[in-house]
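Just one protein chain is left out here, and the rest sit where they should.
In order of appearance the chains are A and B, and numbering begins at 1 in each one.
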Amino acid sequence: MSDAALDVNGRTVAADAPPRRHLGDWLREDLRLTGLHLGCEHGVCGACTVEIDGAPARACIAFPAALAGARIRTIEAFDDDAVMASLRRAFSEEHALQCGFCTPGMLIAARDAVLRAPGPDEAWIRREMAGNLCRCTGYVGIVRAIVRVVTERQETGLALPPSPPTAPATIRVRRSFVPREAADPAPPAPAGGAVPRDMAPRDMAPRDMATRDMATRDMAPRDMATSDATGWSRVEAHFIVARQPDATWAALADFPLLARCFPGATLTGHGADRVTGEVEVGLGPIRATFRGAATVERDEGLRTGVVSGAGQDGRSASRTRAEIAYRLTPDGPDGTRVDLDVAYRLTGPLAQFSRAGIVRSLARALVADFARRLNAELAGRDGTAPPSRPASAIRRALARLVPRRRRR
Amino acid sequence: MKAAAFQYERPGDLPQAIALLAREGAKALGGGQSLGPMLNLRLARPALLVGLTHLDPLRSIADLGHAWRIGAAVTHARLEDERLAGAEMLAAVASDIAYRSIRTRGTIGGSLVHADPAADWPLALATLDAVVEIEGPSGRRRCPAETFMQAAFTVDLAADEIVTAVEVPKTTPDAAWSAFKFCRKQGDFAQASAAILLDPDRRAARVFCGALDGPPRPLPGIARRLAEGLALPGDTVERELGRLVPDLDPIALRMHAAAIRRAADRLGRSA
C-alpha cells in the first residue's frame, strides 16, 4: 500500500489503493467519480481524460501511487468553469455528442484545446482533438462546437491574444557545404558474427493447411512476409565458431553448456535427447518465461541436428514452439561454420500484435547473442574437447507440456 | 485488463533510485505513457516500479551555451511549448508525438529508454547528435544517442542505471533541419520516418531513417549529397537505403525512401 495523498477536485484524498490500480479505476471505483470512462485502458481512446496538475492526461495509464501531491480534476468539478459552460452549451447546440460515453473526456481535451488554440482554425482543432475517439458523431459537431467557443472567446476578448505561430516544422537550407567525412557504414553485421536473414517459410513447418488465404492474398500486412500459411515464422542465420567441427559438434550436445549460452535459459533436467527447462525472454519491459521441453535429433554423419521445443508462459497463457535446425561445416582449418534455420510460432496474448518484425528482430538478436556466448564459452576452455555424447540419430516420442499439434 | 500487482517506491534522490533499481524485478517509471499500457495489458510485470519524474535533477532544462541539457523527466509538452532556441527541431518533433494528453505526461528520457523503433525521440536525438547522460552505481557516463538504442526496445543501459538527461548541441544560425514521419493516422506510430540536420558552420550533415525494426539508421551518403547541394533523385535514395538496410521488403523500402525524400523536400532539397 502506498500512503501518497492527492488533491481530487479540491479534496485531499489518500491514495491507499493497491499501486496497480490505475487512476481511472481509482476515481471510478473508489471515489465513485464515474464521469470519466474507460474505453481502451491503453491510453489511446481518450475517454478517461482528466486534468492532472492543470493539464489533460489519461487516467487509465496513470497510477495514484505515483501521483503524490498531484491535483486531479474530473468532469464533475467543472460546474463553475466558464470555458466548460460555453463548451457544454456549444456541444449541445452543435450535436457534438450522441451516446455520451466519450463526452466527459472529450470536454476536458476540448477545454485544453480552447485555451491553447491560436484561433478558430479547424485543421488545428482536428489535430489537437485526434487523441479523443468518438464513434458516434463523426467529429463534425465536436469540431464545430470548439470552433464556436474559440471564436466567441476571441470576439468577447476572453481569449489570450493570438499566440505566436506554432513552432516551425522545418528550417530550409541556406547554403551548401562539405560535411566532415563520416565513415560510410557497411551493411549491418550483427555481433557475434551471425548473419541472420529472413527467408521464405521452409517445408518443415507443419503443412496442415495447403490452401492459401484468399482474403489475405495481397494483403501483406506489415512484417508478415516471413510467416507462412501455418503461422510459423522463420529466421536463418549462421555464425562461426573458433573450434574445429568435432569440438563444436560435441559442444552442441552439451545441454548445460547450451543453456549457459542461450540468453535467459535455465535447465531443469536433461537426458540424452530431451531437455526440460525455461527460457526467459525480454523485450523492453515485456518479460515472458516459457517453461517447456525440447527434444534433439542429431545425425553425426551429416553433422546436422534439429532441436524441437515447446513452452508456455504460465501467466499470459502465451505459448511458443520452435524448431531449430543446424548444420556444421568446416570454416578454414580451425573453425566451424554453424548454419541455423529457426522456425518459431507464438500464440496467445503475446502474439496478438501487428508488429511481427519486432519479434523477428528479437529472434535474430537471440541467435547473435547465443553465437557470441558460445564462442566465449569455447574460447574459455583450455583446448580439451568436452565429453562426447552418443551421437547417433535418435528419434523418439516425446512428452511435452503442450501436446503436439495433430498432423492430419 | 488490469495490471498485475507491483510495488511502487518514490526515492528521495538519485542514489536511492539507483539502489532501488538494483532490486530484482525493479523497473523505472517515467511518465508511464508507454509502460502504462504494457502494465495494463500484463505484458510488463515488474515487481517494483521506481518513480523518477519527481527527482529535481531530472526535471530541469539548462543552457550550457553550446548545447541544451534537458532533464530526462522533461515532458514532450514542455519541449513543445518552450521552443528552445538552437534546438527548434525538438519543439517540432515534440508537438507531433501522439496526443497532447500523452505529451503532458510522457518524458523525453522515458521515450528514449523505452526505445520503440517507431518512436520519435530516438530518431530526432540521433540526428541532432545528442548525448545521453547516464547515472549508475559507479557514477556518471555519457553515450551518443546514435548508439544508445541497440535494437527494438533495447538500449545501452544497465538495470540499475538511469538516464538523467540528454544534451542536445545547438545548431548555428545557418543550419537547416527537418523531420518527417508518415503515420496511417494522426498520433499513430510512424510507418516510416526520417530526420535531417545540415549545419554548415559545424560541418555537420546527418540524415537518419527511423521506424525500422531496430534503431534509426544513418544515411551518410545522402547527408553528403544534401550538404553539397546535389540533387537527390528518388532511385538514389532507394538504392542507398536498400544497401544499408537490406531487411526492407520492396514496399517498406519505397515507403521509407519516400519519407527521406519528403524530409529533404521540406529543406528545399531533393530531385
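Just so it is clear, a contact is a pair of C-beta atoms (placed from the backbone, for glycine too) under 8 Å apart; a residue touches a chain by one contact, two chains touch by 3 or more.
Please note the rule applied: contacts and distances are computed from a predicted model.
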- Message: I want to check something: the complex is missing a chain, and I'd like its UniProt protein name from "Caffeine dehydrogenase subunit alpha", "Rod shape-determining protein MreD", "Thiosulfate oxidation carrier complex protein SoxZ" or "NADH-quinone oxidoreductase subunit L".
- Response: "Caffeine dehydrogenase subunit alpha"
- Query: Which displayed chains does the hidden chain touch?
  - Reply: A, B
- Message: Going by the contact rule already stated, which one of A:E122, A:E155 or A:D246 would touch the omitted chain in the full complex?
- Response: A:E122
- Query: Considering the whole complex, which of A:G131, A:P179, A:G311 or A:G357 touches the chain not shown?
  - Reply: A:G131
- Message: So one chain is hidden, and I want to know which residue out of A:L107, A:V150, A:A237 or A:A265 touches that hidden chain in the complete assembly.
- Response: A:L107
- Note on the structure: Across the whole complex, the chain not displayed is touched by chain B residues 1-5, 37, 41-42, 182, 184-189, 191-192, 234, 250-251, 254-255, 257-259, 261-262
- So that we can see where the missing chain sits, which residues of chain A does it touch? 18, 20-21, 25, 28-29, 32-42, 44-45, 47, 74-76, 79, 88, 91-93, 95, 97-104, 107, 122-123, 125-127, 129-143, 206, 208-216, 218-222, 224, 227-231, 314-319, 345-349, 351-356, 401-403, 405-406, 408
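Keep this in mind: only the chains that are shown with their structure count from here on.
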- Task: State, to the nearest whole Å, the distance from the C-alpha centre of chain A to the C-alpha centre of chain B.
- Result: 17
- Task: Going by the contact rule at the top, pick out the chain A residues touching chain B in the complex.
- Result: 2, 4, 18-22, 25, 41-43, 46, 49, 52, 55-58, 60-63, 65-66, 68, 109, 112-113, 116, 126-128, 130-132, 166-180, 182-185, 187-188, 197-198, 220, 222-223, 225, 283-287, 315-316, 349-350, 357-358, 360-362, 365
- Query: Which residues of chain B touch chain A in their complex?
  - Reply: 1-8, 10, 27, 29, 32-33, 35-46, 49, 51, 53-54, 77, 80, 83, 88, 91-92, 95, 98-102, 104-105, 114-117, 151-154, 174-179, 185-187, 191, 198, 200, 203-205, 213-214, 218, 220-221, 223-224, 226-229, 243-247, 249, 251-252, 266-269
